[in-house]
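There's a structure below that I have some questions on.
For this depiction, one protein chain was excluded, whereas all remaining protein chains were kept in their positions.
Labels A, B and C are assigned to the chains in the order they are written; within every chain, residues are numbered from 1.
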Amino acid sequence: MFVFDDGFSYRMPAHFGGVPGSGLQNLQYDDVTGINISYLTDGDMLSRYVPDAFELLDPVITVGYQKCCGIQWMGGGYYSLIALMAPARHIASGTEGAFVLVIWENKTAPILGGREETGMPKIFADIPDHHVLGGHVTANASHEGRVFLELELDLGEALTEPELSAMTSGSRVNQLGWRYIPNIGRPGAALSHATLYPVDATYLSGSRARGKVAWTKADPLFNPLQAAIINALADLPVLEYRECTFAKMVTNLRGDLAQEL
Amino acid sequence: MFVFDDGFSYRMPAHFGGVPGSGLQNLQYDDVTGINISYLTDGDMLSRYVPDAFELLDPVITVGYQKCCGIQWMGGGYYSLIALMAPARHIASGTEGAFVLVIWENKTAPILGGREETGMPKIFADIPDHHVLGGHVTANASHEGRVFLELELDLGEALTEPELSAMTSGSRVNQLGWRYIPNIGRPGAALSHATLYPVDATYLSGSRARGKVAWTKADPLFNPLQAAIINALADLPVLEYRECTFAKMVTNLRGDLAQEL
Amino acid sequence: MFVFDDGFSYRMPAHFGGVPGSGLQNLQYDDVTGINISYLTDGDMLSRYVPDAFELLDPVITVGYQKCCGIQWMGGGYYSLIALMAPARHIASGTEGAFVLVIWENKTAPILGGREETGMPKIFADIPDHHVLGGHVTANASHEGRVFLELELDLGEALTEPELSAMTSGSRVNQLGWRYIPNIGRPGAALSHATLYPVDATYLSGSRARGKVAWTKADPLFNPLQAAIINALADLPVLEYRECTFAKMVTNLRGDLAQEL
Partner (left out) sequence: MFVFDDGFSYRMPAHFGGVPGSGLQNLQYDDVTGINISYLTDGDMLSRYVPDAFELLDPVITVGYQKCCGIQWMGGGYYSLIALMAPARHIASGTEGAFVLVIWENKTAPILGGREETGMPKIFADIPDHHVLGGHVTANASHEGRVFLELELDLGEALTEPELSAMTSGSRVNQLGWRYIPNIGRPGAALSHATLYPVDATYLSGSRARGKVAWTKADPLFNPLQAAIINALADLPVLEYRECTFAKMVTNLRGDLAQEL
């Protein structure tokens, strides 16, 4: 029979074997193309979606699209994501970072690991590759043919080497999440706690850009599991766009620094 | 700020709101087409993949393909699955049922709920709809274009109304799983326990059939996360085929009976 | 070297071999689920999209969704389509039938055969399986995540055996198309002519229904090849809904009757 080893870490199905240690390694993504669009929103409205273990530092949402390629843990494979984050501080530990409101991804495997191992709130969406038509870059996320989020960038001047170096030096994003696993058969949580999952990036090239986002609300009939999330985010006003960029980078998900907060 | 309510149940991202109570409802799937192929295998080999909290009752694997449509919790939507189970008893509780070795599904949403809420070991695969060419029915599961499991049925005589009624009466499958959520940053489990998730079926029509399965081993380079699972199962010998069926049914996933064992 | 045989018919790539005769056989689809929604529109506007070799008989558009399974020429496989047709007469031959405005399909193989061999104006769209939630049936077609056509049915009373028999007896649809293959390097056509491709159906079960369609116009930036088609059809007013049905059937594409008109 299969016997669990307390010195190992497992993933479901656990009974085909685990790995010694914590199971969390640094994950290098060799070839990432990213769109970042930031905007000021209403702080009161936004704070409704940030657990009270955190403090919202600035009512600014950053929407980040990434086409991730050369992913070593996927045998050199790839997936795409669109993440929404806002700057926050974990009150008890004082850790500052980016509270992750939601991450849509177009493959299941990274969704499972992110949720179960580091509390990243990943859910599925269809995310076609970004389009590039001259200096116009677009991307979108949809559910069964119904788009709910569209990103558009008009590229401006290229980032200089010193700018890229500075971005690399300051690239650390302390992703703040919340891992929640429910009880079975009764309300409440079997696990419920804040998490930290830092990520670093080395910027290879990029451009400043003017960006915008467009939300299309979801009908709960057609997207019963995500409509509440999409519609809450769609209702947050875009008061002013902030910095937008288009960049090529190498990213490093710092499993060695991931922790429960 | 968002405040958790202990009388609620949540799913990640939890901060957009939960539901009162346990969150587990009965899930009715109105239109399910199923292929079942059972085979005798080597008991010693199979038992390596069954946690020692269970006892293997019979070294028989049932491979079940289902195209599930009319799924109420998905707004009438659909997904497909291929599950492998073996009869087992949970020793501490004495519960008998079908230990779930693995379930491949082709949509992410049911994978998340199954894993986190009931410990069902669901992972992703591409599962095209079954083909029907006269009395020949086929299905398969693949990863990025590389098939690893193929099912074939040759349909025989139709099941009679009394047979269908008897199958409906005895349809309860006590799915036995294992929910495992790892610690972050150190080995061992934050959650690790057996689960029970019964499912009932009402059989509408069907046929006896002769079936077979064919495994194609996976190269860890091309399927790094699933190769160990696929190859372990592919190595289990098919000593003798047992009962095989093709059926249309309504299924009812008994969230009301789901529990930690 | 490869030599063409005038007694054979070929498909590109032709040089791997053809088949004796015309290559057109009757194609039986064993398991088809169909939604039909008809509506009165503006005749002047609609006639702009019907070649003048035809005469429009009635300004009524029928939108037909079909999930086609058990397709013998695809090894028992499946695809889905949404077709738009209007009753018309081919003036020169006097043939009456349904002029095919456009057919969206979600697999390439039937698109190629339909276009090149019978002049059916098939183009690609993502078409998820229809959803069924109680008596509410929905389907849609989209391009890269942006829906352009949504169908909804509310099911009414079931069709009786005599009604189904009558529908089967009158099922023949004389699909009228136009095969057009351009010259290379200069304007005008290498081939341009009307076509006839009849299809029969045997109705197995079904319901009357109330239906509606909803168009979402396409932005040429995001759907450059289809925006003109979608937007032309979206501009045709829905003046009054006519008969709508939901049905299970066996269809027979009458390759033996296909011809150039």
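Note that in this section a residue touches a chain if its C-beta (ideal position, glycine included) is under 8 Å from a C-beta of that chain, and two chains touch if they have at least 3 such contacts.
This one's a predicted model, so the numbers in the text were calculated from it and none came from an experiment.
Asker: So one chain is hidden, and I want to know which residue out of A:M1, A:C69, A:L191 or A:L221 touches that hidden chain in the complete assembly.
Answerer: Selected residue, touching the omitted chain: A:C69.
Asker: In the whole complex, not just what's shown, which of A:S22, A:Q66, A:T138 or A:Q226 touches the removed chain?
Answerer: Only one of A:S22, A:Q66, A:T138 or A:Q226 touches the chain omitted from view, namely A:T138.
Asker: Decide which residue listed in A:D129, A:E161 or A:D256 touches the omitted chain of the complex.
Answerer: Considering the complete complex, A:D129 is the one touching the chain left out.
Asker: With the missing chain put back, which residues of chain B would touch it? List them for me.
Answerer: So the residues of chain B touching the missing chain come out as 126, 128, 131, 133, 136, 138, 140-142, 144-147, 221-222.
Asker: Since one chain has been left out of the picture, which residues of chain C touch it in the full complex?
Answerer: Answer for chain C: residues 1-4, 6-17, 20-24, 47-52, 54, 56, 73-75, 77, 100-102, 107-109, 111-112, 115-119, 121-124, 144, 178-192, 195, 220-225, 228-229, 232, 258-260 touch the chain left out.
Asker: Mind pulling the chain A residues that touch the left-out chain?
Answerer: 30-31, 69-70, 72, 74-78, 128-129, 131-134, 136-138
Going forward, only the chains that are shown with their structure count from here on.
Asker: Angle of the rotation mapping chain A onto its copy chain C, from a C-alpha fit, rounded to a multiple of 5 degrees, please.
Answerer: Chain A sits rotated relative to chain C by 180 degrees.
Asker: How would you label the chain B and chain C contact, same or different, if same means the shared numbers make up over half of all numbers there?
Answerer: Chain B vs chain C: same; shared/all numbers exceeds half.
Asker: I'd like the Å distance between the centres of chain A and chain B, where a centre is the mean of that chain's Cα atoms.
Answerer: Once rounded, the distance between the two centres reads 29 Å.
Asker: Can you check how far apart chain A and chain C are, centre to centre, with Cα atoms defining each centre and the answer in Å?
Answerer: Inter-chain centre distance comes to 42 Å.
Asker: How far is the middle of chain B from the middle of chain C, if each middle is the mean of its Cα atoms, in Å?
Answerer: Averaging C-alpha atoms per chain gives centres 37 Å apart.
Asker: Show the residues in chain B shared as contacts by 2 or more other chains, in ascending order.
Answerer: 74-75, 77
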